[in-house]
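Complex shown without one protein chain; remaining protein chains in place.
Just so it is clear, A and B label the chains in written order, and each chain counts residues from 1 on its own.
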Amino acid sequence: MFGAAAMTTMLGLPIPLWQRLADGLAVTLQLTVFGALLAAVFAFLAGFARISRLRLVRGIAFGYTEAFRGLPALVVLFWLVFALPSLGWQLDPLAASVIAVALNIGAYGAEVVRSALAAIPPGQWDAATAVNLSRGQTLRMVILPQAVVTMIPSLSNLLIELLKATALVSLVYVQDLTFQGQIVRAATGKTAAVFLGLLLGYGLIALVLSGLMRALEHAAGKWAGRVVNS
Amino acid sequence: MTEDFITFRNVSKRFGKNVVLDDLCFSVRERQRITLIGPSGSGKTTILRMLMTLMRPDSGLITVGGDQLFPADEQQVARVRRRMTMVFQQYNLFPNMNVLRNITMAPMKVLGVPEDEAVDRARKLLELVGLTAKLSHYPSQLSGGQQQRVAIARALAMQPDVLLLDEVTAALDPELAAEVLDVLRDVADSLDVTMLCVTHAMRFARDISDQVLMFCTGKIIESGPPEQILEAPQHERTQRFLRSVLEEV
Partner (left out) sequence: MNFDWNVAWHSVPALLDGLLTALLSIAIGYPLAIALGLLLVFPQRSARPWIRIPVRVVVEFIRSTPLLVQLFFLFYVLPAFGVELSAFATGAIGLGLHYATYTSEVFRAGIESVPTGQWDAATALNLSTTRTWWSVVLPQAIPKVLPPLGNYAIAMFKDTPQLTAITVLEVLSAARAEGAQTFRYLEAITMAGLLYLLVSLVLAWLARRVEQRYATTRGIA
């Protein structure tokens, strides 16, 4: 029996446990991708709403950013998973996780979007009015392309924060990388190796995400015409 | 004699305690070339910005071609903006677009001009401002004078009835300023636009304008043809202002 087990180990860990970690990794990546997409929606909606001409819209966006930058992501997650059902809303734990993480990171992202929009020189708005662009056209064709370039470094940091926040879902029994790591630790007792391995795994994902964001920044810079003077 | 095209009637504007325009009245006829001069802070930019609908007066009446500005309905504002365009001291080119796109974008998106026609028009205008070779450059790759010439082409591409020029050479070295002023002389010669121009370049003002308005503390203190205002000013404040401007250069 032990012989058979030895056949199916890799780096001292049985293959089925590797399978668990791979499943966990898949969940973490899913959470990161969908969380980032939803967070981007929140960030851009709320960020643009902050410069709306309607007071009510501005107020709602302000309330959202202030509230979710003041609330810990884990508390929001617990609320969605343990409190919301008693109000008659039962969310799938995975969905609750994506929403909790996105609400939190989206609020910080909204601040990034707002300040990037505010940092565009007022002369750009004036010039757009002088050639008779509408407000929507000005935002779309003049302001946003310039603002996106300045947003990307901060959004890239937020993406890493989002990846880190996904580990919280293990506390509501979503079977992500951290959750499966705990299982593997309990099964093998190799505490130091497993947790170090987990950290290295997250570190690698973070490295890949930063690389992708840098490529995006480069592409956006070209798209927005920040051509290097030669 | 044509009737008044732009009128300011009892227009006032203040920022806090700072009274910028004080019961101002003046009018401009179609195709007139007006130069606004006056010390810093006398409200020249404010006037142009109000015409461009970038700012509203506290009280008084502004009309452009029969349309009233403030209070105005959207159609009136749209009509005024359609006829009016402005060139700024800091150029304000769109840095995310190349020269051609800076010029063609608004005609295509606002006026619905087909692309090939817009490009055609842009090429002619670039010829007028002497920048055909820079078509696909980005603003950051151009000198200040070149950027300002593109900004003039961008404004003219909208085929405006009124061109507002706010110290368009103030950010430029004398040599580059001369380039831009030469272009504007050509524009004044070849096009039928009404021009309101704020400038400290007095020779240029004399060359192109029919009338000079001297502003001080929110009022017009002297006005008339350029030969009269620039060479034989009556008002002591105008004399002092012109002396200081000439010394500066």
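Criterion: a contact is a pair of C-beta atoms (placed from the backbone, for glycine too) under 8 Å apart; a residue touches a chain by one contact, two chains touch by 3 or more.
Note that the structure is a prediction, hence the values are computed from the model and not measured.
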Check: shown chains touched by the absent chain are A
Out of A:65, A:97 or A:178, point to the residue that touches the absent chain in the complete complex. A:178
Consider the whole complex, including the chain that is not shown, and state which of A:25, A:45 or A:206 touches that chain. A:206
Touching residue (missing chain; options A:82, A:173 or A:223): A:82
For subunit A, residues in touch with the removed chain: 66-67, 69-76, 78-79, 82-83, 86-88, 160, 163-168, 170-171, 178, 181-182, 185, 191-192, 195-196, 198-199, 202-203, 206-207, 210
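The rule we apply is simple: only the chains that are shown with their structure count from here on.
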Just give me the whole-number Å value for how far the CA centre of subunit A lies from that of subunit B. 47
Per the touch rule, the subunit B residues reaching subunit A in their complex are 49, 52-54, 78, 81-82, 84-88, 90, 92-98, 105-106, 109-110, 138-141, 151, 154-155, 158, 164
Subunit A residues touching subunit B - in the complex, by the definition given at the top: 121, 123-124, 126-133, 137, 141-142, 145-146, 223-227, 229
